Every structure is written in C-alpha cells, then in structure tokens.
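With one protein chain held back, the other chains of the complex are shown just where they sit.
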Amino acid sequence: MTGESTDDIVVKIRNLTFSRGNRKIFDGVDIDIQRGKVTAIMGPSGTGKTTLLKIIGGQLKPEMGEILVDGHNVHKIKQKDLYELRKRMGMLFQSGALLTDLNVFDNVAFPLREHTPLSESMIRSLVLLKLEAVGLRAARDLMPSELSGGMARRVAMARAITLDPMMIMYDEPFTGQDPISMGVLVQLIRKLSDALGLTSIVVSHDVAETCEIADYLYIIADGKVIQHGSPDYLYKEGNPWVEQFLRGLPDGPVRFHFPGVGYEEDLFAGALDPTDIDK
Amino acid sequence: MMNSRIIEIVVGMFVAIGLGAFFFLAMYVSSSSAGSSSGYTVSARFENIGSLKTRSPVTMSGVLVGRVDTVSYDMERYEAVVTMTIQEDFNAIPTDTTASVYTAGLLGEQYVALEPGGEEEYLKEGDEISLTQSALVLEKVIGQVLFSKAEEGAEDNTDADEGF
Partner (left out) sequence: MWVLDKLQAIGKSSLGIFERFGRATIFLFHVLSGIGSLITRPQLLVCQLFFVGVLSLLIILISGLFVGMVLALQGYYILSHFGAEQTLGVMVAASLVRELGPVVSALLFSGRAGSALTAEIGLMRATEQLSGIEMMAVNPIHRIIAPRFWAGVISMPLLASLFSSLGVLGGYFVGVLLLGVDDGAFWSQMQSKLDFYDDVLNGVIKSIIFGFAVTWIAIFEGYDAIPTSEGVSRATTRTVVYSAFAILGLDFVLTALMFGN
C-alpha cells in the first residue's frame, strides 16, 4: 500500500515477533512510519502498544524481525550508536516520567546538560523556548509533584523536543485527561509536528482525538496489524472489527463477554459438583 | 545555584569529620608500632620463649623500642629463633646486650626485655644478640621449689601443690 521511496520512511518494522511468557504480543507485524507525518497506532488495551514503542526505542529486544530507524537496525547496532540514535528519538511516557527530584526547568534542561557543552545561559534560553512552546514557561520552578497530569505531559513534551529530535513517540498521551487538557495536548502534538517537521508516532486508544490529528492509522489486535490507512479510508472501508473499534460499539466481532464456557453451563457446573455437596 | 553549594559544603564537612574520626582512631585509640616499616631487625636465640608471639613488645628499661617479627624453630640447634624489629630511634644498642623473655605481671603477656651491655659497637640490621635468657616457665619454677622443699623433707608436698 505504501509506494514511497524508503528514504521517506523513518521507522520500518518488518516481521516483528515478540512474546511475553507464553502470550504472543506481536506476530509478524509490519509497520512503516513516514517522515514528517503523524502516524497513530491504535488497538484495544493490552495489545502491547507501549511494548511496541519500547521495541522501537531499543529498550526491549524482539524475538524475530527487524526494526530500522532511519536506516539503522536498532537491535544490531552497537550500544554507543544506539545511544546516538536515541538522541534523535524523543519519547513521551504515559506518566510523563519526569525526574521527581528536579524541578520543571531542570527536567527540561536535563538532556541538554547531559549531551551538550552549552553554557548555563544558553541552556536557559533554550529551555525557556521549549517551555514557551508548550505554554509552561511560567511554571518552570514547580516540582513535578505540583503539576497536574496534563501539565506533566506537556513538560515531558518540552523535554522530548529539547534535543530537536527527528521523531517523537507518544505513549497514550490522552489517557486520563480532562477535555480541556486533552484538547491542549491534541493541538500541541499537531503543532509540534508541523512546526518542527517532526515525525510523530502516537499510540492510543482514544479514537476521536487520535483520528483528529493522525495522517495515517495502524490498527493492531491479537498481535497483528488488522488494517491500516488514512482515517477517512478506515472509517469508510474498515472491516467489521475496525468499524466496531472506531465507533466504540459494545458488541460486534469482539464479544462483550470474555471468552469461556456458557453462562448456564457455568452456573450449573458449580451446583452439581458432587464434591461440593459432600462438604 | 545556592542549594547545590550548601550540599557541597555539607558533604565536605561530612568527609572531613569522617576522616577526622579515622585519624582519631589511628592516633589516639591505637598505636602503629611503626617498627615494621622504619627500623632494623635483629635476631636472638632462646632455649625457651614461653608464650612469646609475633607482635609481642620489645622493651628497654620498660620503654617500648620494637616488636617481635617472627618466631621460628631451628631444627639443627634445637633453639627458638626470634627476630624483632627495633625502631630507628634506638640505634645505639650495644652488641653485648642481653635479651630476656619476661612476663608482664604474674599471668600477663610475655615480652622481650633488652638490657644494654658496655660495648662500643652497636647492633645493626641483621645482627644476632648472643646473650639471651630464656623465659621462666612457671611449672618448672614451681617444680623446682617443690623439689627443694622435698629435699629439706619439711612438709608434705601434695598439700603445697594443691594450695598453689
């Protein structure tokens, strides 16, 4: 379906297989993330979307398959090169993952202090610039514990873009947000992506918000890519499963009930168990 | 940043008093008979050294001048060989000095006591003290006393034995 030249593909995932215990989380997944676009990866809870981001970031190793980020195989390159590559990948964790012992300013300054020899005054201007972009310049002296969830995520966003990465991965950016901060985050992701020419990967199960900003959607379930395409395409052409997921219908190809034996059978099974009667 | 400055000062104080405590232990609580590093070794042969051990003190007129380094046994001459390190400062000990093994108190630890002779030449690294006096073994002394008493035939010796 994607006919572009490989140069336009920042992250190329081929035949990814990963399991946790006996459960297969990914089973031969292929994904292409295009440069400068917002790509959303959606799926029900527990489909390993966060795991996928960690695999792209090189924190987890897949059993099979290869992940090329900007042409480098994340799991084959040397530790040193992986760290170089990570400087060009931002990641926004669900919790924000701010360092709790540093205030907002120092959190955003952290990557700069670690990786650049810039003077304090330079760092200050850069940090204020990034904080201004997320609208939290005035909150720079607060500690992470004093921030609301949405603010923490915005600080984390400012931190993720301090090194001017080529891509940012957002892990469930909208979960547990009130409508206003959700709206702010949606706006920010789109704005950052357009203004900085960032490639964005959004992992989420908030359909409406994600579809609003995504250029391209991947829908994952049961370890496989079910369908992919632009949001419009999927709304129109989606198969019944995608239809159910996107529209949030309670019953459909995915049953309301957790798979198991029938209700009646279950009820009677307990009552008729002779050992129970004995006791 | 004021905060980090305070932390640095406090940590500096912590390390300083920690090292201070270590020096207190080194200087006031213990002594490092600097013998092993700065000093010279001499040896002496004894018929019996009692319970003399490595690091037992070596004294002159009761002043600590060194420590015992090694205690070994010469299988050819059937004698105990004691090497000891004398501190540098005590570098004018005559060669005809007598070394004796004494006991501090009645039941205390044993030590080597040096009694200077009158020679003009002084002991130096590797010398041997030829005049030695062995440790007094309590059982032997008691035995001798009892023996002499028995010879006098004055008393019953079993009583005295138990009474001791």
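Chains: A and B, in written order; residue numbering restarts at 1 for each.
Criterion: a contact is a pair of C-beta atoms (placed from the backbone, for glycine too) under 8 Å apart; a residue touches a chain by one contact, two chains touch by 3 or more.
Keep in mind it's a predicted model, so treat the numbers as computed, not measured.
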Touch partners, limited to displayed chains, of the chain removed from view: A, B
Identified contact with the non-displayed chain, of A:34, A:94 or A:227: A:94
Options B:21, B:131 or B:145, residue touching the unrepresented chain: B:21
Candidates B:31, B:61 or B:148 - the one touching the absent chain: B:31
Sites on chain A contacted by the missing partner chain, in the whole complex: 54, 57, 59, 83-87, 89-91, 93-95, 97-100, 110-111, 114-115, 156, 159, 163
Where the missing chain touches chain B, by residue: 4, 7-8, 10-11, 14-15, 17-19, 21-22, 24-26, 28-33, 36, 55, 57, 64
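Following the convention adopted for this analysis, only the chains that are shown with their structure count from here on.
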Length of the line joining the C-alpha centres of chain A and chain B, rounded to whole Å: 76
